[in-house]
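Every protein chain except one is present and positioned as in the full complex.
What follows is chain A.
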Amino acid sequence: MDIATKFLTMALAILIFVAVVGVILFIAGRSERTSGKRVAFLFLLPTAIMLTVGLLYPAVRTIFYSFFDAAGTSFIGLGNYETIFGSAEQLIVLRNTAIWVLITPFVATAIGLLYAILVDGARGEGPAKALIFLPMAISFVAASVIWKFVYAFRPDQPNVNQIGLLNQILVWVGLPPQQFLISTPFNTLFLIVVMIWIQAGFAMTILSASIKAIPDDVIEAARLDGVNPFEMFRFVTLPAIRPSVVVVMTTISIATLKVFDIVRTMTGGQFDTSVVANEFYSQSFRSDNQGLGAALAVLLFVLVVPIVVYNVHQLRASEAR
């Protein structure tokens, strides 16, 4: 397909869509004198169809097939879940996911918070924040390529120069270069660095807004009491921004649980670096093990739910105050 055809297809799609919305609005406009209910029905109809067919039905079907074998033909009960929690290979996946979720939210939030406090009110605050925040705007794939280059490895031979910055630093201080993405178990940590690099900007932005919302007289009163900067942080800033910290950490936890792009782009899940979301993709689309793939997706669902519920609860609590 050439470029013109592609854009024509796109224009056609938008046209079809505009026509559908137009018809809905036209019928709604005709019937609204008689009944508001019919208008509501018409306005909700496309959404209801799309969510039922595109989200509800697939979710139920996936849960159903998580109790079936690789081909999706015979019922095996909890067999797939036994594989996830029983086989050595899958246990490494679970271990890695746990490491990701235990490290990323804390480190990313801590760095974001530290930076937000350091640059708060300083000259050049805007550009300084933009530097940390820009990784949020780019794709995980591009971020992975950026870091893959930092970790690039060249054999340790006299006439070979390192081209990756990290290995060059090792060489400069007199250490042998390392295969950062291949040597287990630390390679998972080097992947986590990428996620922290992306998420710290998110934490910084939200927490910075939250710090700025602390009333000036509270800070002034604390200063008149003669608190030092660390007491100020511990007894004034931190309690005031606690709800935002919780929201930021839970949000990053959810994103981390679902991390797929980074693992796939940097190692493809090899060298013991796979995580649940990546394993889901590999099992479903590479190994054609539909049952195990479905079970991994369901596991992801089950892991995400409590965090989301807690997050919504915290959001409500912080709004109620």
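Brief remarks on what is shown
Keep this in mind: a residue touches a chain if its C-beta (ideal position, glycine included) is under 8 Å from a C-beta of that chain, and two chains touch if they have at least 3 such contacts; residues count from 1.
Definition applied: contacts and distances are computed from a predicted model.
Hidden chain, UniProt protein name from the list "Aromatic ring-hydroxylating dioxygenase subunit alpha", "Carbohydrate ABC transporter permease", "ABC-2 type transport system ATP-binding protein" or "3-isopropylmalate dehydratase": "Carbohydrate ABC transporter permease".
The residue from A:I84, A:I111, A:M195 or A:V245 that touches the chain not shown here is A:I111.
Of the candidate positions A:A137, A:L175 or A:A213, contact with the unshown chain belongs to A:A137.
The set of chain A residues touching the chain not shown comprises 1, 3, 6-7, 9-10, 13-14, 17, 21, 24-25, 28-29, 32-33, 36-37, 39-41, 43-44, 46-47, 50-51, 53-59, 61-63, 65, 111, 114-115, 117-122, 128, 130-132, 134-142, 144-150, 152, 161-165, 168, 197, 200-202, 205-206, 209, 219, 223, 229, 232, 247, 251, 254-255, 258, 260-261, 264-265, 268, 277, 280-281, 284-285, 290, 293-294, 296-298, 300-301, 304-305, 308, 311-312.
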